[in-house]
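Note that this complex is displayed minus one protein chain, with the remaining chains in position.
Chain naming follows the written order as A and B, and within any one chain the residues start at number 1.
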Amino acid sequence: MFEVTVAARFEAAHRLVGDFGPAARTHGHTYRLEVTVRGEALAPDGTLLDVGELRQAVDALAGSLHYTDLQEVPGLSGVNTTVEHVAQHCWQELASAVQGRGMSTMRVAVWESEDVGAALDAPLAL
Amino acid sequence: MFEVTVAARFEAAHRLVGDFGPAARTHGHTYRLEVTVRGEALAPDGTLLDVGELRQAVDALAGSLHYTDLQEVPGLSGVNTTVEHVAQHCWQELASAVQGRGMSTMRVAVWESEDVGAALDAPLAL
Partner (left out) sequence: MFEVTVAARFEAAHRLVGDFGPAARTHGHTYRLEVTVRGEALAPDGTLLDVGELRQAVDALAGSLHYTDLQEVPGLSGVNTTVEHVAQHCWQELASAVQGRGMSTMRVAVWESEDVGAALDAPLAL
């Protein structure tokens, strides 16, 4: 199985609703967004998916979250902005860009810091 | 599959017994401990496992190893303190804190440096 990973960063505010201690206060992180796609075979040009093309999709997504309050982002409003939900949102936003290209799975990891992160790893429509 | 990861560090001495060259001398590392739990579904509050709760368990474990000689740690005395055995010890110490919570697997990685590490990835009792 081959994998390609592209990462980007975004800076955003959020707060959790519920019994989460200091995380219930509005605060923020420099998030790291890591996107990995997997597939069995390389194209004749030696790519699983052109890194430049994946970079465009990842950067556009990171841009849509940069300098925002995550509570106000379409797709996250109305849900708790846990790092798990942010990873799920990013997975859903990216799926359309990479589906139907022969890749079998995608893992989207979101890190709030280098020591705390979450990911969603799920099958893609081939 | 969702994943949540929390990492911590500890500084400890150790030495290997056997034909391991300079690693047979007492030395030490600033270890990085990375704990990842996985499960299929998020709770209504948007968490797989509350990061704050996982943080407490990981920090308590790192604290039990910080500023120790690993040969003298209960659970490691009598075994070779390879990075594989340290990862296995950490897995076993953490399992009780996260078992029975609906998570399917846990991966515990221990890094002696940014370039050398080991991990144990194994099923949890649901």
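Note that in this section a contact is a pair of C-beta atoms (placed from the backbone, for glycine too) under 8 Å apart; a residue touches a chain by one contact, two chains touch by 3 or more.
Just so it is clear, the structure is predicted and the values come from calculations on it, not from any experiment.
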* Structure fact -> Note that chain B touches the absent chain at residues 16-18, 20-21, 23, 79-85, 87-88, 109, 114-122
* Structure fact -> chain A positions in touch with the non-displayed chain are 1-8, 42, 45-48, 50-52, 55
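FYI, only the chains that are shown with their structure count from here on.
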* Using the average of all C-alpha atoms in each chain as its centre, how far is it in Å between chain A and chain B? -> 26
